[in-house]
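Taking it in order: structure first as structure tokens, then the write-up.
Missing here is one protein chain; the remaining ones are kept as they sit in the complex.
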Amino acid sequence: MSNDTLTVEIWRGQEEGRFDTFQVPRMASQTVLDIVTYVQRNLDPGLSYRFACRVGVCGSCAMTVNGKPRWTCRTHVDKVADEGVLRIQPLKNLPVIRDLAVDMTDFFEKWTKAKAHFVPTETRHDEFAQVSPDDAKRKEASAGIECINCGVCYSACDTVAWLGDYLGPAALNRSWTLVNDARDGGQTERLKAVAGVGGCQSCHSHQSCFELCPKHLNPTASIAGLKRATVKAALKGDI
Amino acid sequence: MKTHRNHANYWAFVLHRLSGVALLLFLPAHFYVLGLAVERSADMDAFLSWTEAPVVKLLETGLVILLAAHMTGGLRILAIEFLAWRDWQKSVVAVTGGLSVAAGLLFLLNAG
Partner (left out) sequence: MTPQRAETLEWLVQRASAAVLAICVIVHLAVIVLAVQGGVTAKEIAGRVGGSIPWLMFYSVFIIAVALHAPAGLRNILREYTPLGRRATHWVMAAVCALILVMGFRAVIGLYGLGA
């Protein structure tokens, strides 16, 4: 370590607020979540933040670190603290409850609006569906299903910031996995849900979502797929 | 720059949007000047000889680059939306940038 302590600026308040500055001792293999935890336990118990697993599988600890949305439990301080300064803010594009905790309601409501949920066609009395893992559509679906809804892509998306209705990369990516699910029975309604105002056509392929997704998913490619699917459906008269 | 936007595909978008606006604003002037050929060809020739000035040729080169940038950037978007995904997106941005500058140079050097 080149320095003993790190200067950390942390957002306090809601949309209106201020940055509080703390001096935090540096340690080996320290993550940004370690920093926030240290501040709350030793310097200011009033700091609000979220976490759960601490090991990069739940997505709860996402925050804006030096301008970029990241999982704080998987962000090593060495990688992001230029000149010994760290600036930590809540995720963008979502209302701030307090300090570093944001209200994820809009994020999940858009998941519903995008009809990004499975519509079954069979019952427990039917045989299992036979879907080959080599099937092209299944591969498309499998490429996108590991999303844990952490909100990093939504927070990074400029179109979400500019167009309040925009469903966003996570919801649209999830929808695309279901468009490719051979067992699903809600295809037409789903394509209607992802076309139109706030739909897939609003994406400008900035690819900030793809750049920043900690699970290396590709919402830009999924949304491109939705664009093709909705146009095909419109030309056929289905939407 | 400390934001999430500091990457190639975002800047490609900014260039695409700005060049589109610039071209849209340029068009009415362009159509107006062309229309002069019909009844006011002397005025048009006067305007055209004004455009021979080196400063104007540089500005026109800028316009050519903006047109080529908007077109190549647009083809990049069409490829993302209609063709299978390629992982070398940043290289595509580099190629579109190069083609735009090449178009500008083709114009500038031939205009001299």
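Brief remarks follow.
Just so it is clear, A and B label the chains in written order, and each chain counts residues from 1 on its own.
Just so we're on the same page, a residue touches a chain if its C-beta (ideal position, glycine included) is under 8 Å from a C-beta of that chain, and two chains touch if they have at least 3 such contacts.
These figures come from a predicted structure and were not determined experimentally.
Contact with the chain not shown here comes from a single listed residue; of A:Arg26, A:Arg74, A:Lys137 or A:Lys192, that residue is A:Lys192. Shown as candidates are B:Val14, B:Leu27 or B:Ala94; the residue that touches the absent chain is B:Leu27.
Taking the complete complex into account, residues 17, 20-21, 23-24, 27-28, 31-32, 34-38, 41, 44-45, 48-49, 51-52, 64, 67-68, 71, 74-75, 77-78, 81-82, 103, 106-107, 110-111 of chain B touch the chain not shown.
Contact residues of chain A toward the unshown chain are 159, 162-163, 192, 195-197, 199, 201-202, 204, 227, 230-231, 233-235, 239.
What we mean here is this: only the chains that are shown with their structure count from here on.
Across the complex, chain A meets chain B through its residues 66-69, 87, 155-156, 158, 204-208, 211-212, 218, 220-221, 224, 227-228. Interface residues of chain B facing chain A in the complex, by the touch rule stated above, are 1-5, 7, 9-10, 13, 77, 80-82, 85, 89.
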